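The complex appears here without one of its protein chains, the remainder shown in place.
Showing chain A:
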């Protein structure tokens, strides 16, 4: 995981996308209120050039606006007057589009002419959990084509949950001679051929970062040796992350690449790279700051041989020599005897991701004991409450914790519980973000966390058994989550679970004034729950709900809000076509997609609803199972 990139998640951004600037005011089709741009007038301004003195002013303005980086500030600036609008459009260097269907590529490239960096997000997050059928959309192709001609100076592209074809990568490689940075998060559709073209053609490439991408399945003879395609001269590579690539890479080529990339700081290799291969890479690149270790073990066959000890010593020395490492990840197939090798770097670590390593509390303790500076820690629940207690004891500066389940099933044995959560809250007072999977939880522990961790911005608790109450008191988890929204004033992202009544939503609506992202599953009693949220949370941007008893009346209660939001997702709730149609009619700029899994299903019920504001109108690439109302 990369610090900046993976923070490019729902936690960070707000409603500052392109679409917000295009004025979602009342003039855009009646119904609800606009989004906070009271001065809005609607429409894109295309005017004749201003008279001379205005032109001078605009030039001055452009020079000033260069310094304005934050996109929300830029959005605000663009609303001041036409002159500012033009100047801002001319000077915007990074284009952020939170929903690729909210605006057409053409419109975006027409307005912003000098963009160097594009961030584009596609599918709704629930696509990660098999809830969005394949082929739904979020194709990068139209954007690639538009940008290929519009932005010859483009340097950076960052895509999240988009479908990208090898062809698109090819187009990038050929169209942007100054291309430097390709970051793909949770994308799919491409393969090693696309990577090869990028490697070969982008001579100035600095960043090639694949984060949890799903490459196309390729037969052995289809896999391309992309690592060999990098220029044979010294490269400017700074970041190379391919831990999610399933196929093997040519190790000799990789080693040679690392050797001729003096600027390389971040390297994340895939699980095919063994420990001794890793050692060789580390020797070549002692300047690394971020290392993804690959398997950190040997293939099973070799592990039985006796020469394992030598490797230990080598490995320790390699880590000792890597004085700059601040982030470690990987550990895909960790052989626990190698763990101590990382001790030399532990004291400097700010990020440790061992969330693919099945280690026990006893294996973790000696490692974590050294990690005083740890800020970000991702781990598997196999370390148990005891392991978390050790974390709490040492990592006083911890900002982000994610505890993933080894067995992601509802009735698996729970390894962590309220005990671990409470311990963390006691020890890690500066905690800002937590994602915690468990099988049992208590209100008390959650309340404790709400009081101890006042800095919490992201609170995501997943009690894996559905509808599970507090395991001690047997009460719903309302009070716990209520305390979180009440006490954590900085909270912007919340995910709830366990047995929850409408009361919990009442709390959220009443106290969750800063909440931008809310995830709900198997919760609530009635429409009232959803109403509380839609009526009470003015900053709500992203709302994703599944399997909760909210119906049409609840949906309609949010009419005033939907233009302010990036999207609403609801599946397996109690919606009907009539209610969705109602919303669609009242809000013409809202795209209402009804997704059917089973074509012959009952016409009245809506299995899946995905609604989002858009200036582009209904998309023309919707597959047959998507009905746009």
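FYI, contacts are C-beta pairs under 8 Å (C-beta built on N, C-alpha and C of every residue); 3 or more make two chains touch, one makes a residue touch a chain; residues count from 1.
Here is the rule we go by: contacts and distances are computed from a predicted model.
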Chain excluded from display, named as in UniProt, from "Beta-hexosaminidase subunit alpha", "Exosome complex component RRP4", "Auxin-responsive protein" or "5-demethoxyubiquinone hydroxylase, mitochondrial": "Auxin-responsive protein"
Touching the absent chain when the full complex is considered, from A:77, A:118, A:158 or A:171: A:171
Full-complex contact with the absent chain, from A:73, A:128 or A:535: A:128
Touching residue (missing chain; options A:337, A:487 or A:501): A:501
Touch criterion as defined above, residue of A:57, A:148 or A:393 at the omitted chain: A:148
Selected from A:58, A:88 or A:188 as touching the chain missing from the view: A:188
Absent-chain contact - pick from A:255, A:314 or A:358: A:358
Contact set of chain A toward the excluded chain (per top definition): 126-135, 144-145, 148-149, 165-167, 170-171, 174-175, 186, 188, 193-194, 197, 212, 214, 216-217, 243-246, 270-271, 295, 300, 332-333, 355-356, 358, 380, 404-413, 437, 462, 464-469, 471, 474, 476, 499, 501, 519, 521-522, 525, 546-549, 572, 597-598, 602, 605, 607, 623-624
